[in-house]
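With one protein chain held back, the other chains of the complex are shown just where they sit.
Here the chain labels run A and B in written order, and each chain numbers its own residues starting at 1.
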Amino acid sequence: MVGPRLPAMLKDAGLTTLVAAALGIFIVGFRTVDVGSRTGLGFDYEFADLGVALVVIFVGRFGLSLASIGLRWPAIALGAVMAAVGASPLELPSGFLHWFVVLGGVLLAIRAAWPWANQAFATAVATPGGRALDRLAAKWIGVLMLGFALVLPALPFADQKTMDLGVLILTYVMLGWGLNIVVGLAGLLDLGYVAFYAVGAYAYALLSTQHGLGFWAVLPLAGMFAATFGVLLGFPVLRLRGDYLAIVTLGFGEIIRLVILNWVDFTNGPAGIGSIPGPTLFGAVFAETAPAGKQTVAEMLGIPFDSNQRLIFLYYIILVLALVTNLFTQRMRALPVGRAWEALREDETACKALGINPTNTKLTAFAIGAMFAGFAGSFFAAKQRFISPESFTFIESAIILAIVVLGGMGSQIGVVLAAILLIGLPEWFRDLGNYRMLAFGLAMVLIMVFRPRGLIAHREPSIRLHPVASGGSG
Amino acid sequence: MATLIEVEHLSMRFGGLVAVDDISFTGQPRQITAIIGPNGAGKTTVFNCITGFYKPTIGRLTLHGDRDYLLERMLGHEIGQRARVARTFQNIRLFPAMTVLENLMVAQHNKLMAASGMSIFGLLGLARWRTAEARAVELARAWLERIDLVDVADRPAGELPYGAQRRLEIARAMCTEPRLLCLDEPAAGLNPRESADLNKLLVSIRDLDGIGVLLIEHDMSVVMNISDHIVVLDYGRKIAEGDPAAIQRDPAVIRAYLGTDESGDDA
Partner (left out) sequence: MAYFTQQLINAITLGAIYGLIAIGYTMVYGIIGMINFAHGEVFMIGAFISLIGFMICNLLGIGSAPVAIVLVLLIAMAFSSVYGWAVERTAYRPLRGSFRLAPLISAIGVSIALQNYVQLVQGARPKPGGQVVSGGFTLFSADGFDVRVSWLQIIIVVVTLVLMAGFTWLIARTSLGRQQRACEQDMRMAALLGVDVDRTISLTFVLGAALAAVAGMLFLLYYGVIDFFIGFLAGIKAFTAAVLGGIGSLPGAMLGGLLIGLIEVFWAGYFSSEYKDVAVFAILVLVLIFRPTGLLGKPEIEKV
């Protein structure tokens, strides 16, 4: 089977390697480094690295060809060998190359086994039992996750690092759910979502440090400010076509960031705003000693002070905020506006013919999405106690978008899974930190190519004519 | 009987191309008015002007409802919302990922929007909203029964077979409770049986629902069987108008369809 095709496959692998060599020879082969001499820059030659990488690419491409003509076992074996070589104590020019070789092998094996897994899964789901299980899973996975999230602070392994991570993930879950209204439901690609997050954060930072307002008083205001910004920015641009809209929202996001950066009198510019008060519990503060006229939470409850208390409190605040976002969205989906959002995503022309005002409908999605970003921004400022324009760059918008896209546009559970995957994993594996954004970008491309509907592609109808026996809402 | 829609001196130009040239006709309530003509005669352009997708270059389009609506001055979605003109499309435009029932619910958007108090009553789950929603579902169910799609109500509309999608699109337009229904080639791609069913459906819409229908169609078995009045376009101009029998005898129509015989009639 391989015999006659072997030359063609080798040629293909060779060509791929040649292209990779052309891509890498300058950018990877010559690493420019500061040498401190008059010219300033010198080279580190990385040709050994490049060479190893090219070998991996050659073997990997060949393995993919094997898999594509049906020789899956040899391909999987090849992948396993690659992974073993990468994981072995073999001397490679750099630590990264070990990762690269292992990853290449694993990816090859997965790709080769993919059709089997896919098929097995499809047949399993197609059986009546499988279908019921699928529905049950869709229903219970959410409940399980919620239960876990509720008890997390009480679990033995919930140290400060875990709680910090929990707060971080939940912040992104909330932002993902907020953006999901705009991108997932209404189909409006918003690349400037972080601007509304910034508006919420600066609203709280400025109102609290300059006017002494508390977190709970500002929270609704911040949401309103952000929503107002959403309406003001959205109104003129929401009639634009999809990709133009994306670029315009990107432009708006950058304008807001640049204004924050440069309007030093108002925002303190690049230096940022510090000593932002944290949220209070019934007026009591989380601190070891209370400022004059205030009470600490420990005093109020008559318990000993522990620095973790503040973190746990923050955790529950963001959990509740995120859940509010989710419930609100679920509710809206079953209302005329929510259905009109999805209808607009599907076909704007048909919506117009049905008498639906597209601009107003989009505007509500935009404003509501912005409002939740505003809430999240306030929370962020209260948690960090320091904010600066650096936290609100385009890359932040891109991360939130990646969460929504990976999760499966419109899927609420998908957003949670994607946030854990994209925010949680890189934080756990600190080594990967540097490669996180690279993996991010590649993940976005791979999802679009191989699974454009995201991890959770299932869409639960917002209303049913025939009730389902086992029920369930996703 | 009062006229439902009046098209007067409608012209539409795209750059140098004259797609529709000074067309006038009327449509009556409780009548099916067919617009026929060879490909490129400007039929869909007329529809697009009536339903607000194009702004006519010249002309007046009046819909006589609870008051007179000047369609050429209204925004696209207002024509559906206020003048209550509904339409279907040549290449079916359902909301494919949404279910059949959801498609029909979206069609009742404006009514439900008011009942949900701009979503506020809906979010609070007030009784007023719940009864309105139940009534909307009933209307949808009634239409699903008429087009025989009750069983698949919870399936994504995009998964339906072609003929069912055509019927659903008509039902969706009807769920907006229109005064005038514009159908753009509803029989395209249907087999003879489906085509006959479509005839029945359109006749029932005319007779039971009592609204006016404008129909663009190439399938003459549909047109000649159910139309009350036919307007024939060719190269953007109206070349004939009358009842089916008259149209079938009209030499200008025959010429347009069968080609010009230069030696015979005058050109």
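Some observations on this one:
Just so we're on the same page, a residue touches a chain if its C-beta (ideal position, glycine included) is under 8 Å from a C-beta of that chain, and two chains touch if they have at least 3 such contacts.
Note that this is a predicted model, so its numbers are computed, not measured.
When you scan A:R31, A:R385 or A:H466 for touch with the missing chain, the hit is A:R31. Touching the chain that is not shown, out of B:F14, B:Y162 or B:Y257: B:F14 (per the contact rule at the top). Although one chain is not drawn, the whole complex shows that of B:F89, B:W129 or B:W143 it is B:F89 that touches it. Contact between chain A and the unshown chain involves residues 19, 22-23, 25-28, 30-34, 39-41, 43, 46, 187, 189, 191, 236-237, 240-244, 246-248, 250-252, 254-255, 258-259, 261-262, 349, 394-395, 398, 401-402, 405, 434-435, 437-438, 440-445, 448-449, 452.
As a working rule, only the chains that are shown with their structure count from here on.
Averaged Cα coordinates give chain A a centre that lies 44 Å from the centre of chain B. Across the interface of their complex, chain B is touched by residues 328, 331-332, 335-337, 339-340, 342-343, 346-347, 349-358, 364, 459, 461-466 of chain A. Chain contact summary for the complex, chain B toward chain A: residues 51-53, 76-82, 84, 86-87, 89, 93-99, 101-102, 105-110, 112-113, 116, 119, 122-123, 137, 140-141, 144, 150, 153-154, 156, 172-173, 176.
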